[in-house]
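Sending over a structure as C-alpha coordinates; questions will come in a sec.
One protein chain omitted, others in place.
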Amino acid sequence: MALIEVENLQKSFSRPVRRAGRLGALRGLLAREYVTMEAVAGVSFTLEAGAMAGYLGPNGAGKSTTMKMLTGILVPSGGRIEVGGLVPHRQRVAHVRRIGVVFGQRTQLWWDLPTIESFELLRHVYKIPMARYRENLKAFSELLELGPFLDTPVRQLSLGQRMRADLAAALLHDPAILFLDEPTIGLDVVARERIRGFLSEINRERGVTVILTTHDLSDVERLCQRVVLIDHGRVIYDGGLDQLKTRHGRWRTLVVDLADASCAPLVEMADLVRQEGPRAWLRFDRERTSAAALIAEVAARYPVRDLTVEEPEIEAIVRGIYERGVGVI
Amino acid sequence: MIQLYLTLIGARVRSQMQYRVSFWLELLGFLLVTGLEFATIAILLGRFGSVGGWGLAEVALLYGLTSFAFSLAEMVGRGFDSPFERMMVMGAFDGVLARPLGAFFQVLTADFQLRRLGRTAQAALVLAYAFSQIPIVWTPDRLLLLPVTVLSGFLIYLALIVIGATFCFWTTTTPEVINVFTFGGEQMASYPLSIYQEWLRAVFLFLIPVGFSNYPAALYLLGRADPHGLPAWSAWLAPLAAAVFFGAALRFWRFGVSTYASTGS
Partner (left out) sequence: MDDRMELYLAVAARSFRRATTYRSAYLAGIITNAFFGALVCFVYQALYAGGGRVAGLSLNDAISYAWTTQSLISIGGAWIVSAGISQSIRSGDVITDLSRPWSFYLYWLSRSFGERAFNLLVRGALTYLVGVLYFGARLPAPADLLAFLPAIILAMQVSFAFSFMVNLTAFWLLDSTGVTLLSNVMLTFLSGFILPVAFFPPALQALVHALPFESITGLPTQIFLGQLAPAQIARALATQAAWAAALTALGLAMQAAAMRKVVVQGG
(Lines give C-alpha, C1' and ligand atoms only; values in the text may rest on other atoms or scores of the structure.)
Protein backbone atom coordinates (compact mmCIF):
# COMPACT_ATOMS: atom_id res chain seq x y z
CA MET A 1 0.00 0.00 0.00
CA ALA A 2 1.25 3.43 -0.86
CA LEU A 3 2.01 5.94 1.88
CA ILE A 4 -0.35 8.57 0.47
CA GLU A 5 -3.48 7.57 -1.36
CA VAL A 6 -5.77 10.16 -2.81
CA GLU A 7 -8.83 9.14 -4.76
CA ASN A 8 -11.27 11.43 -6.52
CA LEU A 9 -10.63 14.14 -3.93
CA GLN A 10 -12.94 17.14 -4.09
CA LYS A 11 -13.34 20.43 -2.28
CA SER A 12 -15.81 23.14 -3.10
CA PHE A 13 -16.35 26.46 -1.39
CA SER A 14 -19.40 28.66 -1.54
CA ARG A 15 -18.80 32.37 -1.58
CA PRO A 16 -21.35 35.18 -1.39
CA VAL A 17 -21.69 37.22 -4.55
CA ARG A 18 -21.17 40.94 -4.15
CA ARG A 19 -23.70 43.01 -5.95
CA ALA A 20 -22.68 46.06 -7.81
CA GLY A 21 -24.22 49.48 -7.55
CA ARG A 22 -25.08 51.82 -4.75
CA LEU A 23 -28.08 49.87 -3.54
CA GLY A 24 -26.34 46.53 -3.99
CA ALA A 25 -25.04 46.52 -0.45
CA LEU A 26 -28.45 47.22 1.00
CA ARG A 27 -30.12 44.58 -1.11
CA GLY A 28 -27.35 42.18 -0.20
CA LEU A 29 -28.32 42.58 3.44
CA LEU A 30 -31.67 41.04 2.75
CA ALA A 31 -30.83 38.18 0.45
CA ARG A 32 -27.44 36.83 -0.42
CA GLU A 33 -26.54 34.84 -3.43
CA TYR A 34 -23.85 32.23 -3.25
CA VAL A 35 -21.66 30.83 -5.94
CA THR A 36 -19.98 27.44 -5.60
CA MET A 37 -16.33 27.24 -6.51
CA GLU A 38 -14.75 23.88 -7.12
CA ALA A 39 -11.21 24.33 -5.89
CA VAL A 40 -10.35 20.64 -6.21
CA ALA A 41 -12.49 18.66 -8.63
CA GLY A 42 -11.57 14.99 -8.41
CA VAL A 43 -7.85 14.61 -7.84
CA SER A 44 -6.32 11.13 -7.58
CA PHE A 45 -2.72 10.05 -7.05
CA THR A 46 -0.62 7.83 -4.85
CA LEU A 47 2.80 8.39 -3.40
CA GLU A 48 5.25 5.79 -2.07
CA ALA A 49 7.24 6.24 1.11
CA GLY A 50 10.61 7.89 0.61
CA ALA A 51 9.57 9.79 -2.49
CA MET A 52 10.09 13.45 -3.11
CA ALA A 53 7.29 14.86 -5.19
CA GLY A 54 6.38 18.24 -6.59
CA TYR A 55 2.75 19.26 -6.68
CA LEU A 56 2.51 21.99 -9.27
CA GLY A 57 -0.03 24.24 -10.80
CA PRO A 58 -0.76 27.87 -11.60
CA ASN A 59 -2.27 30.20 -9.02
CA GLY A 60 -5.72 29.08 -7.94
CA ALA A 61 -5.30 25.62 -9.43
CA GLY A 62 -6.11 23.97 -6.09
CA LYS A 63 -2.58 23.18 -4.90
CA SER A 64 -2.86 24.66 -1.43
CA THR A 65 -6.36 23.32 -0.96
CA THR A 66 -5.11 19.80 -1.71
CA MET A 67 -2.19 20.28 0.67
CA LYS A 68 -4.55 21.48 3.39
CA MET A 69 -6.71 18.40 2.95
CA LEU A 70 -3.65 16.14 3.05
CA THR A 71 -2.56 17.75 6.30
CA GLY A 72 -5.99 17.48 7.91
CA ILE A 73 -6.63 21.22 7.97
CA LEU A 74 -9.56 21.18 5.58
CA VAL A 75 -12.35 18.65 5.43
CA PRO A 76 -12.85 17.36 1.85
CA SER A 77 -16.25 17.74 0.21
CA GLY A 78 -15.84 14.36 -1.44
CA GLY A 79 -13.45 11.55 -2.30
CA ARG A 80 -10.99 9.66 -0.17
CA ILE A 81 -7.61 10.40 1.39
CA GLU A 82 -5.46 8.05 3.38
CA VAL A 83 -2.04 8.92 4.65
CA GLY A 84 -0.18 6.08 6.31
CA GLY A 85 -3.50 4.36 6.95
CA LEU A 86 -5.07 7.40 8.62
CA VAL A 87 -7.79 9.69 7.33
CA PRO A 88 -6.28 13.14 7.98
CA HIS A 89 -9.36 15.15 8.90
CA ARG A 90 -10.92 12.39 10.96
CA GLN A 91 -7.83 11.29 12.86
CA ARG A 92 -6.27 14.74 12.79
CA VAL A 93 -4.23 14.64 15.98
CA ALA A 94 -2.78 11.17 15.33
CA HIS A 95 -2.09 12.16 11.74
CA VAL A 96 -0.33 15.46 12.39
CA ARG A 97 1.89 13.82 14.98
CA ARG A 98 3.50 11.93 12.09
CA ILE A 99 3.85 14.81 9.67
CA GLY A 100 5.70 18.09 9.47
CA VAL A 101 4.19 21.13 7.81
CA VAL A 102 5.79 24.32 6.52
CA PHE A 103 3.71 27.04 4.91
CA GLY A 104 6.14 29.35 3.18
CA GLN A 105 4.48 32.62 3.98
CA ARG A 106 3.54 32.14 7.60
CA THR A 107 5.51 30.86 10.47
CA GLN A 108 4.44 28.07 12.80
CA LEU A 109 6.66 29.48 15.52
CA TRP A 110 5.67 31.63 18.46
CA TRP A 111 6.00 35.13 17.10
CA ASP A 112 7.22 36.91 20.21
CA LEU A 113 9.46 34.21 21.70
CA PRO A 114 13.13 33.49 21.00
CA THR A 115 13.52 30.77 18.37
CA ILE A 116 14.98 28.27 20.81
CA GLU A 117 11.98 28.71 23.13
CA SER A 118 9.63 27.88 20.28
CA PHE A 119 11.61 24.67 19.74
CA GLU A 120 11.39 23.92 23.47
CA LEU A 121 7.62 24.40 23.42
CA LEU A 122 7.36 22.11 20.39
CA ARG A 123 9.30 19.48 22.33
CA HIS A 124 6.47 19.57 24.88
CA VAL A 125 3.74 19.74 22.25
CA TYR A 126 5.04 16.67 20.37
CA LYS A 127 6.36 14.96 23.51
CA ILE A 128 9.77 14.45 21.92
CA PRO A 129 12.16 12.46 24.14
CA MET A 130 14.88 14.76 25.46
CA ALA A 131 17.80 12.82 23.96
CA ARG A 132 16.20 12.69 20.53
CA TYR A 133 15.31 16.37 20.72
CA ARG A 134 18.92 17.34 21.53
CA GLU A 135 20.23 15.14 18.74
CA ASN A 136 17.86 16.61 16.15
CA LEU A 137 18.41 20.16 17.32
CA LYS A 138 22.15 19.71 17.01
CA ALA A 139 21.90 18.14 13.56
CA PHE A 140 19.54 20.80 12.19
CA SER A 141 21.49 23.63 13.78
CA GLU A 142 24.54 22.48 11.85
CA LEU A 143 22.80 21.79 8.56
CA LEU A 144 20.77 24.99 8.59
CA GLU A 145 23.21 27.15 10.54
CA LEU A 146 20.64 28.14 13.13
CA GLY A 147 23.18 28.93 15.82
CA PRO A 148 23.51 32.69 15.27
CA PHE A 149 19.82 33.42 15.76
CA LEU A 150 18.56 30.79 18.20
CA ASP A 151 18.13 33.44 20.89
CA THR A 152 16.48 36.02 18.60
CA PRO A 153 12.71 36.47 18.78
CA VAL A 154 11.05 35.03 15.70
CA ARG A 155 9.55 38.37 14.70
CA GLN A 156 13.07 39.78 14.26
CA LEU A 157 14.32 37.02 11.93
CA SER A 158 14.90 37.62 8.24
CA LEU A 159 12.72 35.67 5.85
CA GLY A 160 15.50 33.19 5.09
CA GLN A 161 16.32 32.66 8.77
CA ARG A 162 12.67 32.21 9.58
CA MET A 163 12.23 29.63 6.87
CA ARG A 164 15.22 27.68 8.18
CA ALA A 165 13.84 27.86 11.71
CA ASP A 166 10.44 26.72 10.45
CA LEU A 167 11.98 23.78 8.61
CA ALA A 168 13.84 22.68 11.72
CA ALA A 169 10.67 23.11 13.78
CA ALA A 170 8.70 20.94 11.36
CA LEU A 171 11.25 18.12 11.61
CA LEU A 172 12.12 18.03 15.32
CA HIS A 173 9.61 15.27 16.00
CA ASP A 174 10.93 12.99 13.22
CA PRO A 175 7.89 13.12 10.96
CA ALA A 176 7.52 10.49 8.25
CA ILE A 177 6.22 13.05 5.75
CA LEU A 178 7.08 16.68 5.25
CA PHE A 179 4.51 18.93 3.55
CA LEU A 180 5.93 22.13 2.12
CA ASP A 181 3.81 24.89 0.65
CA GLU A 182 6.03 27.29 -1.31
CA PRO A 183 9.14 26.71 0.80
CA THR A 184 11.39 29.03 -1.21
CA ILE A 185 9.00 31.89 -1.88
CA GLY A 186 10.61 35.29 -1.49
CA LEU A 187 14.11 33.92 -0.82
CA ASP A 188 17.30 34.88 -2.59
CA VAL A 189 19.39 32.41 -4.58
CA VAL A 190 21.78 31.53 -1.76
CA ALA A 191 19.04 30.96 0.81
CA ARG A 192 17.07 28.94 -1.71
CA GLU A 193 20.03 26.73 -2.49
CA ARG A 194 20.71 26.07 1.18
CA ILE A 195 17.13 24.98 1.72
CA ARG A 196 17.16 22.72 -1.33
CA GLY A 197 20.34 21.09 -0.13
CA PHE A 198 18.80 20.52 3.26
CA LEU A 199 15.65 19.00 1.82
CA SER A 200 17.46 16.50 -0.35
CA GLU A 201 19.66 15.63 2.61
CA ILE A 202 16.78 14.79 4.94
CA ASN A 203 15.04 12.89 2.17
CA ARG A 204 18.16 10.84 1.45
CA GLU A 205 19.55 10.38 4.95
CA ARG A 206 16.41 10.23 7.04
CA GLY A 207 14.03 8.80 4.47
CA VAL A 208 11.50 11.57 5.02
CA THR A 209 8.90 11.61 2.29
CA VAL A 210 8.61 15.14 0.93
CA ILE A 211 5.75 16.66 -0.99
CA LEU A 212 6.02 20.28 -2.02
CA THR A 213 4.17 22.91 -3.95
CA THR A 214 6.14 25.65 -5.57
CA HIS A 215 6.09 28.38 -8.12
CA ASP A 216 9.76 28.00 -8.72
CA LEU A 217 10.33 25.14 -11.12
CA SER A 218 14.03 25.11 -10.47
CA ASP A 219 13.07 23.72 -7.04
CA VAL A 220 11.38 20.86 -8.81
CA GLU A 221 14.23 20.22 -11.23
CA ARG A 222 16.67 20.14 -8.39
CA LEU A 223 14.60 18.04 -5.96
CA CYS A 224 11.76 16.01 -7.40
CA GLN A 225 11.80 12.74 -9.30
CA ARG A 226 8.05 12.83 -9.45
CA VAL A 227 5.66 15.61 -10.40
CA VAL A 228 1.91 15.99 -10.27
CA LEU A 229 0.60 18.87 -12.36
CA ILE A 230 -2.84 20.21 -11.67
CA ASP A 231 -4.97 22.86 -13.27
CA HIS A 232 -8.54 23.90 -12.52
CA GLY A 233 -8.66 21.38 -9.70
CA ARG A 234 -7.77 18.39 -11.90
CA VAL A 235 -4.60 16.38 -12.45
CA ILE A 236 -3.23 16.99 -15.92
CA TYR A 237 0.06 15.16 -15.59
CA ASP A 238 1.36 12.65 -13.10
CA GLY A 239 4.68 10.94 -13.55
CA GLY A 240 8.43 11.25 -13.55
CA LEU A 241 10.12 14.53 -14.24
CA ASP A 242 12.31 12.89 -16.90
CA GLN A 243 9.33 11.46 -18.74
CA LEU A 244 7.70 14.84 -18.66
CA LYS A 245 10.77 16.21 -20.31
CA THR A 246 11.14 13.50 -22.94
CA ARG A 247 7.48 13.11 -23.66
CA HIS A 248 6.49 16.72 -23.70
CA GLY A 249 9.76 18.44 -24.41
CA ARG A 250 10.12 17.73 -28.12
CA TRP A 251 12.19 20.77 -28.83
CA ARG A 252 15.88 20.90 -28.02
CA THR A 253 18.36 23.65 -28.63
CA LEU A 254 21.87 23.32 -29.97
CA VAL A 255 24.12 26.14 -28.84
CA VAL A 256 26.95 26.74 -31.26
CA ASP A 257 30.03 28.92 -30.72
CA LEU A 258 31.36 29.84 -34.11
CA ALA A 259 34.91 30.80 -34.94
CA ASP A 260 33.62 33.51 -37.23
CA ALA A 261 31.08 35.89 -35.74
CA SER A 262 29.99 37.29 -39.08
CA CYS A 263 28.21 34.26 -40.54
CA ALA A 264 24.79 32.91 -39.58
CA PRO A 265 24.59 29.11 -39.33
CA LEU A 266 21.65 28.14 -41.48
CA VAL A 267 20.73 24.46 -41.77
CA GLU A 268 17.57 22.81 -43.00
CA MET A 269 16.92 20.56 -40.02
CA ALA A 270 16.84 23.37 -37.39
CA ASP A 271 15.67 26.95 -36.87
CA LEU A 272 18.00 29.71 -35.92
CA VAL A 273 16.19 31.26 -32.99
CA ARG A 274 18.82 33.63 -31.62
CA GLN A 275 22.31 34.88 -32.35
CA GLU A 276 24.60 37.00 -30.21
CA GLY A 277 28.00 37.62 -31.67
CA PRO A 278 29.68 34.28 -32.35
CA ARG A 279 27.08 32.34 -30.34
CA ALA A 280 23.96 30.95 -32.05
CA TRP A 281 20.96 29.01 -30.79
CA LEU A 282 19.45 26.41 -33.11
CA ARG A 283 16.16 24.83 -32.17
CA PHE A 284 15.36 21.35 -33.49
CA ASP A 285 12.63 18.75 -33.24
CA ARG A 286 14.00 15.72 -31.41
CA GLU A 287 11.57 13.41 -33.13
CA ARG A 288 12.67 14.35 -36.62
CA THR A 289 16.33 15.14 -36.15
CA SER A 290 18.93 13.59 -33.90
CA ALA A 291 21.41 15.83 -32.14
CA ALA A 292 24.30 13.90 -33.67
CA ALA A 293 23.05 14.48 -37.22
CA LEU A 294 22.57 18.15 -36.61
CA ILE A 295 26.00 18.55 -35.05
CA ALA A 296 27.61 16.78 -37.98
CA GLU A 297 25.75 18.99 -40.43
CA VAL A 298 26.66 22.24 -38.67
CA ALA A 299 30.28 21.24 -38.14
CA ALA A 300 30.60 20.31 -41.79
CA ARG A 301 29.43 23.70 -43.00
CA TYR A 302 30.74 26.19 -40.44
CA PRO A 303 33.90 26.62 -38.40
CA VAL A 304 32.75 25.57 -34.93
CA ARG A 305 34.60 26.21 -31.70
CA ASP A 306 32.22 24.66 -29.24
CA LEU A 307 28.83 22.92 -29.08
CA THR A 308 26.31 22.15 -26.36
CA VAL A 309 22.84 20.63 -26.47
CA GLU A 310 20.40 22.33 -24.08
CA GLU A 311 17.73 20.24 -22.44
CA PRO A 312 14.30 21.83 -22.60
CA GLU A 313 13.57 23.99 -19.62
CA ILE A 314 10.95 22.52 -17.36
CA GLU A 315 9.44 25.94 -17.07
CA ALA A 316 8.80 26.10 -20.80
CA ILE A 317 7.32 22.59 -20.83
CA VAL A 318 4.96 23.28 -17.99
CA ARG A 319 3.94 26.60 -19.46
CA GLY A 320 3.28 24.78 -22.72
CA ILE A 321 1.09 22.24 -20.99
CA TYR A 322 -0.96 24.93 -19.26
CA GLU A 323 -1.34 26.87 -22.46
CA ARG A 324 -2.02 24.10 -24.93
CA GLY A 325 -2.97 21.06 -22.89
CA VAL A 326 -1.14 17.75 -22.51
CA GLY A 327 -2.11 16.26 -25.81
CA VAL A 328 -0.89 19.05 -28.05
CA ILE A 329 2.82 19.22 -27.36
CA MET B 1 -2.18 18.34 29.51
CA ILE B 2 -2.24 20.66 32.52
CA GLN B 3 1.54 20.65 32.56
CA LEU B 4 1.66 21.53 28.87
CA TYR B 5 -0.90 24.28 29.50
CA LEU B 6 1.29 25.76 32.21
CA THR B 7 4.37 25.50 29.99
CA LEU B 8 2.69 27.31 27.11
CA ILE B 9 1.04 29.91 29.33
CA GLY B 10 4.30 30.44 31.20
CA ALA B 11 5.97 31.41 27.93
CA ARG B 12 3.15 33.90 27.26
CA VAL B 13 3.33 35.54 30.65
CA ARG B 14 7.12 35.77 30.46
CA SER B 15 6.93 37.60 27.15
CA GLN B 16 4.23 39.96 28.53
CA MET B 17 6.35 40.75 31.56
CA GLN B 18 9.11 42.03 29.30
CA TYR B 19 7.09 45.23 29.14
CA ARG B 20 6.76 45.69 32.86
CA VAL B 21 5.61 49.33 32.91
CA SER B 22 2.98 48.80 30.26
CA PHE B 23 1.81 45.69 32.13
CA TRP B 24 1.20 47.54 35.39
CA LEU B 25 -0.37 50.52 33.60
CA GLU B 26 -2.81 48.25 31.82
CA LEU B 27 -3.61 46.40 35.01
CA LEU B 28 -4.36 49.75 36.65
CA GLY B 29 -6.33 50.76 33.57
CA PHE B 30 -8.56 47.71 33.86
CA LEU B 31 -9.10 48.43 37.53
CA LEU B 32 -10.25 51.96 36.62
CA VAL B 33 -12.37 50.99 33.61
CA THR B 34 -14.22 48.30 35.47
CA GLY B 35 -14.39 50.55 38.50
CA LEU B 36 -16.53 52.89 36.41
CA GLU B 37 -18.96 50.04 35.75
CA PHE B 38 -19.66 49.91 39.43
CA ALA B 39 -19.59 53.69 39.73
CA THR B 40 -22.40 53.81 37.17
CA ILE B 41 -24.45 51.42 39.27
CA ALA B 42 -23.68 53.42 42.40
CA ILE B 43 -24.74 56.70 40.75
CA LEU B 44 -28.01 55.20 39.56
CA LEU B 45 -28.82 53.69 42.94
CA GLY B 46 -27.80 56.95 44.60
CA ARG B 47 -30.56 58.64 42.57
CA PHE B 48 -33.18 55.94 42.71
CA GLY B 49 -32.46 54.30 46.09
CA SER B 50 -33.08 50.71 45.01
CA VAL B 51 -33.82 48.53 42.01
CA GLY B 52 -36.38 45.77 42.27
CA GLY B 53 -36.16 46.02 46.07
CA TRP B 54 -32.35 45.60 46.12
CA GLY B 55 -30.21 48.32 47.71
CA LEU B 56 -26.68 49.29 46.71
CA ALA B 57 -24.90 46.79 49.00
CA GLU B 58 -27.00 43.91 47.70
CA VAL B 59 -26.49 44.93 44.08
CA ALA B 60 -22.77 45.19 44.90
CA LEU B 61 -22.87 41.53 45.93
CA LEU B 62 -24.49 40.64 42.60
CA TYR B 63 -22.05 42.75 40.62
CA GLY B 64 -18.99 41.56 42.53
CA LEU B 65 -19.80 37.87 42.06
CA THR B 66 -20.41 38.11 38.34
CA SER B 67 -17.54 40.52 37.68
CA PHE B 68 -15.12 38.27 39.57
CA ALA B 69 -16.11 35.28 37.45
CA PHE B 70 -15.96 37.36 34.28
CA SER B 71 -12.46 38.62 35.12
CA LEU B 72 -11.17 35.06 35.44
CA ALA B 73 -12.76 34.10 32.13
CA GLU B 74 -11.20 37.12 30.43
CA MET B 75 -7.79 36.34 31.88
CA VAL B 76 -7.90 32.73 30.70
CA GLY B 77 -10.00 32.98 27.57
CA ARG B 78 -8.89 36.07 25.69
CA GLY B 79 -6.98 33.85 23.26
CA PHE B 80 -10.40 33.43 21.66
CA ASP B 81 -10.65 37.17 21.19
CA SER B 82 -8.15 39.14 19.12
CA PRO B 83 -5.41 36.45 18.91
CA PHE B 84 -7.93 34.05 17.37
CA GLU B 85 -9.30 36.76 15.11
CA ARG B 86 -5.74 37.49 13.96
CA MET B 87 -5.21 33.77 13.30
CA MET B 88 -8.29 33.72 11.10
CA VAL B 89 -7.37 36.86 9.18
CA MET B 90 -3.72 35.92 8.69
CA GLY B 91 -4.49 32.27 7.98
CA ALA B 92 -2.45 31.12 10.97
CA PHE B 93 -5.25 28.84 12.09
CA ASP B 94 -3.90 26.39 9.48
CA GLY B 95 -0.87 26.04 11.70
CA VAL B 96 -3.06 25.30 14.71
CA LEU B 97 -4.68 22.41 12.88
CA ALA B 98 -1.27 21.12 11.80
CA ARG B 99 -0.26 20.47 15.41
CA PRO B 100 -1.09 17.35 17.37
CA LEU B 101 -3.23 19.13 19.96
CA GLY B 102 -6.87 20.09 20.10
CA ALA B 103 -7.70 23.35 18.35
CA PHE B 104 -9.57 24.50 21.47
CA PHE B 105 -6.55 23.92 23.65
CA GLN B 106 -4.25 25.76 21.28
CA VAL B 107 -6.44 28.84 20.91
CA LEU B 108 -6.89 28.87 24.69
CA THR B 109 -3.12 29.00 25.11
CA ALA B 110 -2.75 31.70 22.46
CA ASP B 111 -3.12 34.31 25.17
CA PHE B 112 -3.23 34.65 28.91
CA GLN B 113 -3.88 38.17 30.11
CA LEU B 114 -2.54 38.48 33.60
CA ARG B 115 -3.37 42.20 33.44
CA ARG B 116 -7.04 41.31 33.70
CA LEU B 117 -6.27 40.91 37.40
CA GLY B 118 -7.21 44.60 37.38
CA ARG B 119 -10.84 43.58 37.05
CA THR B 120 -10.39 40.74 39.53
CA ALA B 121 -9.06 43.23 42.07
CA GLN B 122 -11.94 45.60 41.40
CA ALA B 123 -14.49 42.79 41.80
CA ALA B 124 -12.82 41.74 45.05
CA LEU B 125 -13.05 45.31 46.34
CA VAL B 126 -16.73 45.53 45.44
CA LEU B 127 -17.36 42.18 47.13
CA ALA B 128 -15.51 43.35 50.21
CA TYR B 129 -17.72 46.43 50.29
CA ALA B 130 -20.85 44.28 49.94
CA PHE B 131 -19.81 41.90 52.73
CA SER B 132 -18.94 44.81 55.00
CA GLN B 133 -22.44 46.27 54.55
CA ILE B 134 -24.53 43.10 54.67
CA PRO B 135 -24.64 41.01 57.84
CA ILE B 136 -24.27 37.52 56.39
CA VAL B 137 -24.10 34.59 58.80
CA TRP B 138 -21.21 32.55 57.39
CA THR B 139 -22.29 28.93 57.69
CA PRO B 140 -20.14 26.23 55.97
CA ASP B 141 -22.63 25.79 53.13
CA ARG B 142 -22.60 29.52 52.43
CA LEU B 143 -18.80 29.56 52.48
CA LEU B 144 -18.72 26.64 50.06
CA LEU B 145 -21.24 28.30 47.78
CA LEU B 146 -18.90 31.24 47.09
CA PRO B 147 -16.15 29.36 45.19
CA VAL B 148 -18.74 27.08 43.58
CA THR B 149 -20.60 30.08 42.19
CA VAL B 150 -17.49 31.91 41.02
CA LEU B 151 -16.17 28.78 39.30
CA SER B 152 -19.50 28.14 37.61
CA GLY B 153 -19.67 31.76 36.51
CA PHE B 154 -16.15 31.50 35.15
CA LEU B 155 -17.09 28.49 33.03
CA ILE B 156 -20.26 30.19 31.78
CA TYR B 157 -18.38 33.32 30.71
CA LEU B 158 -15.62 31.26 29.13
CA ALA B 159 -18.28 29.38 27.19
CA LEU B 160 -19.73 32.71 26.01
CA ILE B 161 -16.34 33.87 24.80
CA VAL B 162 -15.92 30.59 22.92
CA ILE B 163 -19.37 30.82 21.34
CA GLY B 164 -18.73 34.39 20.22
CA ALA B 165 -15.38 33.38 18.75
CA THR B 166 -16.88 30.41 16.91
CA PHE B 167 -18.84 32.82 14.71
CA CYS B 168 -15.45 33.84 13.29
CA PHE B 169 -15.50 30.63 11.26
CA TRP B 170 -18.25 32.12 9.13
CA THR B 171 -17.65 35.85 9.30
CA THR B 172 -13.87 36.07 9.98
CA THR B 173 -14.16 39.11 12.26
CA THR B 174 -16.74 39.48 14.99
CA PRO B 175 -15.40 41.35 18.00
CA GLU B 176 -18.70 43.18 18.40
CA VAL B 177 -20.70 39.99 18.55
CA ILE B 178 -18.43 38.68 21.30
CA ASN B 179 -19.33 41.83 23.22
CA VAL B 180 -23.04 41.09 23.07
CA PHE B 181 -22.44 37.74 24.67
CA THR B 182 -19.87 38.63 27.30
CA PHE B 183 -20.33 42.28 28.26
CA GLY B 184 -24.04 42.02 27.58
CA GLY B 185 -24.27 39.04 29.91
CA GLU B 186 -22.20 40.77 32.54
CA GLN B 187 -24.23 43.97 32.35
CA MET B 188 -27.49 42.05 32.55
CA ALA B 189 -26.28 40.11 35.57
CA SER B 190 -25.23 43.30 37.35
CA TYR B 191 -28.87 43.85 38.35
CA PRO B 192 -31.23 41.45 40.09
CA LEU B 193 -32.65 38.95 37.63
CA SER B 194 -36.13 39.54 39.02
CA ILE B 195 -36.41 42.92 37.26
CA TYR B 196 -36.47 41.34 33.81
CA GLN B 197 -39.51 40.00 32.00
CA GLU B 198 -40.31 36.33 32.30
CA TRP B 199 -38.97 35.29 28.89
CA LEU B 200 -35.68 37.11 29.53
CA ARG B 201 -35.30 35.48 32.94
CA ALA B 202 -35.86 32.13 31.29
CA VAL B 203 -33.28 32.93 28.62
CA PHE B 204 -30.67 33.97 31.18
CA LEU B 205 -31.22 30.91 33.35
CA PHE B 206 -31.87 28.12 30.90
CA LEU B 207 -30.51 29.18 27.52
CA ILE B 208 -27.53 31.42 28.28
CA PRO B 209 -27.24 30.73 32.01
CA VAL B 210 -25.37 33.91 32.99
CA GLY B 211 -28.01 34.39 35.69
CA PHE B 212 -26.45 31.47 37.56
CA SER B 213 -23.22 33.43 37.96
CA ASN B 214 -24.75 35.35 40.86
CA TYR B 215 -28.51 35.69 41.33
CA PRO B 216 -29.52 32.40 42.98
CA ALA B 217 -26.33 32.46 45.06
CA ALA B 218 -27.13 36.00 46.23
CA LEU B 219 -30.65 34.87 47.21
CA TYR B 220 -29.09 32.02 49.18
CA LEU B 221 -26.48 34.19 50.91
CA LEU B 222 -28.94 36.97 51.73
CA GLY B 223 -31.75 34.62 52.71
CA ARG B 224 -34.05 36.46 50.29
CA ALA B 225 -36.98 35.08 48.38
CA ASP B 226 -37.36 35.58 44.64
CA PRO B 227 -40.65 37.37 43.80
CA HIS B 228 -41.19 34.97 40.90
CA GLY B 229 -40.66 31.85 43.00
CA LEU B 230 -37.12 30.84 42.04
CA PRO B 231 -36.06 28.73 45.05
CA ALA B 232 -32.84 29.71 46.84
CA TRP B 233 -31.54 26.13 46.69
CA SER B 234 -31.27 26.53 42.93
CA ALA B 235 -27.93 28.21 43.72
CA TRP B 236 -26.53 24.68 43.87
CA LEU B 237 -27.62 24.06 40.28
CA ALA B 238 -25.04 26.56 39.02
CA PRO B 239 -22.27 23.95 38.43
CA LEU B 240 -24.71 21.80 36.48
CA ALA B 241 -25.85 24.71 34.33
CA ALA B 242 -22.23 25.73 33.78
CA ALA B 243 -21.16 22.21 32.79
CA VAL B 244 -24.02 21.76 30.35
CA PHE B 245 -23.49 25.19 28.81
CA PHE B 246 -19.74 24.78 28.54
CA GLY B 247 -20.25 21.38 26.93
CA ALA B 248 -22.61 22.93 24.41
CA ALA B 249 -20.10 25.70 23.66
CA LEU B 250 -17.39 23.08 23.05
CA ARG B 251 -19.61 21.20 20.63
CA PHE B 252 -20.44 24.38 18.79
CA TRP B 253 -16.72 25.18 18.60
CA ARG B 254 -15.94 21.73 17.19
CA PHE B 255 -18.66 22.19 14.61
CA GLY B 256 -17.10 25.52 13.66
CA VAL B 257 -13.66 23.91 13.31
CA SER B 258 -15.10 21.21 11.05
CA THR B 259 -16.43 23.86 8.67
CA TYR B 260 -13.17 25.80 8.66
CA ALA B 261 -12.53 26.94 5.11
CA SER B 262 -9.05 28.43 5.44
CA THR B 263 -8.02 31.27 3.15
CA GLY B 264 -6.62 31.35 -0.34
CA SER B 265 -6.75 28.37 -2.65
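First chain written, first letter: the chains are A and B, and each begins at residue 1.
The criterion applied here is as follows: contacts are C-beta pairs under 8 Å (C-beta built on N, C-alpha and C of every residue); 3 or more make two chains touch, one makes a residue touch a chain.
These numbers were taken from a predicted model, which means no experiment stands behind them.
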| item | value |
| --- | --- |
| Contacting the left-out chain in the complete assembly, out of B:Val76, B:Ala110, B:Ile163 or B:Met188 | B:Met188 |
| Residue touching the undisplayed chain, where the options are B:Met17, B:Met90, B:Leu144 or B:Val180 | B:Val180 |
| Touching the absent chain when the full complex is considered, from B:Met17, B:Leu36 or B:Val244 | B:Leu36 |
| Hidden partner interface residues of subunit B, rising order | 19, 22, 25-26, 29-30, 32-33, 36, 39-40, 43-44, 46-48, 51-52, 171, 173-174, 176-177, 179-180, 184, 187-188, 191, 195-197, 200 |
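One rule holds in what follows: only the chains that are shown with their structure count from here on.
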| item | value |
| --- | --- |
| Chain centre separation (subunit A, subunit B; CA means) in Å | 47 |
| Contact set on subunit B toward subunit A in their complex | 3-4, 7-8, 11, 15, 90-92, 94-95, 97-102, 258-262, 264-265 |
| Subunit A - residues contacting subunit B, complex | 13, 39, 59-65, 68, 71-75, 92-94, 96-97, 99, 101, 103, 106-108, 110, 112-113, 117, 121, 124-126 |
